[in-house]
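Report on one structure; see the data block that follows.
The complex appears here without one of its protein chains, the remainder shown in place.
By written order: A, B and C. Residues from 1 in each chain.
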């Protein structure tokens, strides 16, 4: 399927995490170790927040590993909050508009996983999208449909995780009505430029891997002399489909059916429970 | 907008019409003379019938004028029936899946024109697409939506022009319900591999240009000594957005609100009248 | 052939000049008014200096007008010194490595024009390239060859204009030895991140157009109430193939056979005289 990573913390050049780690996301585009596919060559994208209006985005339908533009841009763009994604298609076309992150106003959205038998329920899911968000659908992936549904169910309001739970509930409800046993498989990275939301969930209860970096205090105790922890800030946090390196203790697995909110001050972790919509489907 | 051409007759290398004419379609991709835009650089496509299963297709999001693959393919592929299209986007993304011809089973479809204020009625139009054809929508253009609607209204049944009239009627009805004065502007090229259907129509009554080549008999009388008519067959016919050359008498304009059916034996020309659907919209 | 622009002054978002002017470079990619070609759809590139190591670069073989990445990047990247280029090929392939700016270490190079009958003398020109710069040649254009020759003749030393004069002299000498009457046609934009060098020259004495913006003092006197001059700095200067707007007095033509050096303090303008190499060719 895919691999993604997200970062929130002190501003750093994007390349710091995208290229300059032991098992970087770009390396994972060629040699993923925990993925369903061993490589992810069907396009990529990165979205970042900075001083400009709204998030910037660079997407391409080419493999990430050979893209000279991405190499340059990630060396020159500094950001305190960004999400990057490398794609392995499950059947939809290889085109820019199917590359993550998807974007609406200030929001970015990346996804690893799939809606099972998506083509059978695509129409029903899309019909549920609020007309206000419908015309923003430019591609044909299950991921973009999930984003449009999350927007429909209130992602931009005061409880984003709740909106994602309603989206997941609606997808499961719709899938089951079509006899699909395990409709949803996902890890999600979502941001409004302030907070970073990460979700790990699957109907079958065996989700794609997802990790967050340990907090600075822990890292300093583990590796007091390591260059890694020299510059790390108390609020710096990375979320990744698979660890960017092999140092024990640096990467902690996010549990099944869990949402993580990375924010100023203590982060928040809570159960993720898809919510059925009364009377839907 | 766009430029397109179609051919039905004796098998010829595609390049004969695509490159080797005075004002070829590839030349029109750089310097259209009758178009709204003076060039068409947002992708192209060609679909052709031959001995193989179903029509073949080659599409690309690159400008046609610089595509070496198209140059080679059109020199090596011989076909008795093909349609080619160069695109100038009216706003939807430049990607392969937005390039014409669109295809469903044995059918090919090209369009020049636009649905006015498409983004306002896109959702309503797409909702009317039969579920059987819904998942075939891979891109985001008004043209592909028109094709999916034509399929929904019976294009593959026994009266293709009737299905196109119902599609046009439905688009106009839907548009007018949203206060759009002149919803539809189109020239269409459609084929099932047997017949070639061409339509020129617009709500405003001032449609994009469309021409067909004169019949062989006429051409022989006009230019008895011209190389052009040497090899021409009695059934050979080309349909073009704008003439491929300047010889007087070779290109005849297809009238407003008219459908032309190119087939074995005499071709058929008839009025094209959008049909409202009882109770629709 | 092509269009380019360059800017040196207070840091601005690249979009300010690339998109947000009356006749911006992106607009010129569709509708050039002073060019040999009326549009420039065979790729583009932008190179910029900022706090990062060396200049950043984004190039693509797609037309500039439809590139969503360029739109985003130019809104989010601020730079005090950048060069941008839209390409219309004179025959060499449409590929990233043929897009300007070319780059070597801290240097960027853009070119509008052509070496006449380049294919006849390409080998001889390339053989003259210093082995140290030879392997940096990735594409196949006359422009990149000119850059490699300028590096060979000392571009990175203390007299860049002198090196460009030796490059021009060598191209003319080589061309004439092959019976080419007017070998060179060029406007050049070159930078090392400190100064911006612009050259207008052609063997025939009828060069492609090139303009620089008037100085801030002049602009303030001309348009005391215009928003344009509100924020303009005393050192801000733009160089363009064709004016970005129609306001009289804003754009001053760079004379034939002239080099302009944009730098801190007064800019410098001097004659550009190709220099033959003793014993060359």
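By our rule, a contact is a pair of C-beta atoms (placed from the backbone, for glycine too) under 8 Å apart; a residue touches a chain by one contact, two chains touch by 3 or more.
Source: prediction; values computed, not measured.
Engineer: Just one of B:75, B:136, B:156 or B:261 touches the chain that is missing; which is it?
Structural biologist: Counting the whole complex, the residue in contact with the absent chain is B:75.
Engineer: Which chain A residues would touch the chain omitted from the figure, given the whole complex?
Structural biologist: So the residues of chain A touching the missing chain come out as 38-39, 41-42, 61-63, 66, 68, 89, 93-94.
Engineer: At which residues does chain C meet the chain that is not included here?
Structural biologist: Considering the whole complex, chain C reaches the absent chain at 92-93, 95-97, 119, 122-123, 126-127, 131, 134-135, 137-140.
Engineer: Could you list which residues of chain B touch the chain missing from the display?
Structural biologist: 13, 48, 50, 52-53, 56-60, 68-69, 72-73, 75-77, 96
Quick note on the criterion: only the chains that are shown with their structure count from here on.
Engineer: Residue numbers at the chain A-chain B interface: does the shared fraction exceed half, giving same, or fall under half, giving different?
Structural biologist: Same, since over half the interface numbering is common to both chains.
Engineer: Taking each residue of chain B in turn, which ones touch at least two of the other chains?
Structural biologist: 93
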